[in-house]
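Removed: one protein chain of the complex. Kept in place: all other protein chains.
Let's look at chain A:
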């Protein structure tokens, strides 16, 4: 079944081919209109039914996952966006008919959550922008209830674009943003060089509430709105654009960073990481509690397979699920995850959704240039032969559950990866994992052969070994090694996938300062913990343990 030959002119091996819909057929939904697009494996939709299907899917994904929680607390820095209920409209003089109004309305202010839409200019995120725009302008009952903002990240420097091309793309992007009309933020990727190390820390999030509380909140929200009369809530129009192009030294530093990466795969991963940090920073600074990205079904299916190949299997549920709460206070959601790229492309074409095409790092790259490219070609080629490929992979990703690691108490979640901020999937004591094997195989390079026979990891060296060996000596050696090999204390704070990527970076120096600063900050703490470990009393204290002051 999985044999996809190069020449797909060959007839199907078993049975006649399934009948394809012909132009004379009618739309499968309304049975009247002339079909314009084939969805899934043979359903032909007419233009209007396709639009209804598409829009319905978007709203269903948001509704199903309880995206909007009326009364949800908004993040910091939103004092200017509060819409307090004016006292005048809460007068009891609304008449006897609306008996539930006077005095019974709780004096609660419902704040609409703020959602940042991450727009890349591409078709999926442009479609998402358009859906939000249409959704917000509907009549009150069905209106989407959140306050949107848009962020556009200019990545031209990482992709090697000339300043003229970047300016041209930016001008086109601004046109689209002005048409959409939401408050927008244009940031250049160069701004990662001025990010604070706090962007890598996971902030605690206010608990949202239970299922029952959600329903109650929606009910009283609707009641209050109905009682107070509809107040139109126009989006504040204060676009915030960057002032001119970024400084040349930052652009050069970014180019240097990306040119130093040896493989395209690592380049793509690094770009994604930096982009995520940048958008996260924008969201936190301006008080957005949620970020929406335009990942489509097709892209997520490709991403799932790519993540498996990159060693990020432990984090599939976060990387491809609907909501990703790894950052704590800011939640990343993917409302386009049920739309295939074909549906997006057709919708954009049929209903004139504007988008801006920008070349990426892997544009025009040959098929085997990176794991991402390879996986994309594999999935798309398979999809051409077997039209249920993408949806099958997608349905599998829906079943992934975010379960805590075995042995982890419900309380402390454990350390997080420095770059991707997922809970570390490494277990220093467990050398039977791929990670353990990798760490162990690197040891001969960092420790002299004499010490190699001892415990593979430092933290367990004193608890596991006793006896005549000066097992505390490797620590001294390790301290010396630390100065010679500063990469070690960065690498040990990364998850397996990020470590593999970092291998393709010959030197950590071109990295933006916030990464190195945060690594430095976390490292002494970890080291101090390790140093204390040996002094902690344990059950099987060894009497012959050499004293160490």
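Methods note: contacts are C-beta pairs under 8 Å (C-beta built on N, C-alpha and C of every residue); 3 or more make two chains touch, one makes a residue touch a chain; residues count from 1.
To be clear about the criterion, contacts and distances are computed from a predicted model.
Engineer: What does the UniProt entry say the missing chain is called, choosing from "Origin recognition complex subunit 4", "DNA-directed RNA polymerase III subunit RPC6", "Ubiquitin-related modifier 1" or "AP complex subunit sigma"?
Structural biologist: UniProt lists the chain that is not shown as "Ubiquitin-related modifier 1".
Engineer: Would you mind spotting which of A:57, A:326, A:342 or A:416 touches the chain that isn't drawn?
Structural biologist: A:342
Engineer: Looking beyond the chains shown, say which of A:44, A:62, A:254 or A:316 touches the absent one.
Structural biologist: Answering carefully, the residue with contact to the hidden chain is A:44.
Engineer: Determine which one of A:65, A:161, A:255 or A:385 touches the chain that has been left out.
Structural biologist: Residue touching the absent chain, from the options given: A:385.
Engineer: Quickly run down the residues of chain A that touch the omitted chain.
Structural biologist: Interface residues of chain A facing the absent chain: 6-12, 17, 20-23, 25, 35-38, 44, 123, 341-342, 345-346, 349-350, 357, 359, 363-364, 376-377, 380-381, 383-385.
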